[in-house]
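One protein chain is absent from this view; the other protein chains keep their places.
What follows is subunit A.
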């Protein structure tokens, strides 16, 4: 572990291949891109964390409305600051890769959408989600009436046990029937 600096060992590479849905080239590319985010003296240190702000300068994440959530979900930092190590970064790319399974994708999607990290999608989460999807500008925002209608419709559809929230299994049930979730839940470097 901890060979994030300078060079990836052969064993690490094969272990990463075993543990992620990425190919060798993708891992190497990820490593390259990750080390580009590091400053010079950080490169020699193992297990460096890259802060959320610097991760978010990646063009792949820059315009994603869930960028902060993504960092937060994949970060293993104790301070909950959304900073990523190289391994977290690989986890991220693996979940968003082409060949990742629906199960893992939907799991992470759920955690990304679960804004308050309480394990269910409740009204607050859904509202935040809608706001993320409709953008920050006022002209694309939904009115409160529309928002209410939308959220009640969503709960009507996907809240199977009628507890007022969408839990992980309900979420996965909904997602698994979607035709284009797997093709759109992708990030490639």
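We take it that a contact is a pair of C-beta atoms (placed from the backbone, for glycine too) under 8 Å apart; a residue touches a chain by one contact, two chains touch by 3 or more; residues count from 1.
Definition applied: contacts and distances are computed from a predicted model.
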*Leaving aside the chains on screen, match the unshown one to its UniProt name from "Transmembrane channel-like protein", "N-acetyltransferase domain-containing protein", "Phosphatidate cytidylyltransferase" or "hydroxymethylglutaryl-CoA lyase".*
"Transmembrane channel-like protein"
_Which of A:35, A:48 or A:165 contacts the chain that the document leaves out_ = A:165
*When the complex is taken as a whole, what residues of subunit A touch the one chain not shown?*
1-3, 9, 11-12, 14-15, 17-21, 23-25, 46, 59-66, 76, 87-88, 90-91, 94-96, 101, 103-104, 107-109, 113, 122-124, 126, 129-130, 133-135, 137, 140-142, 144, 146, 148-165, 171, 174-175, 177-181, 183-188
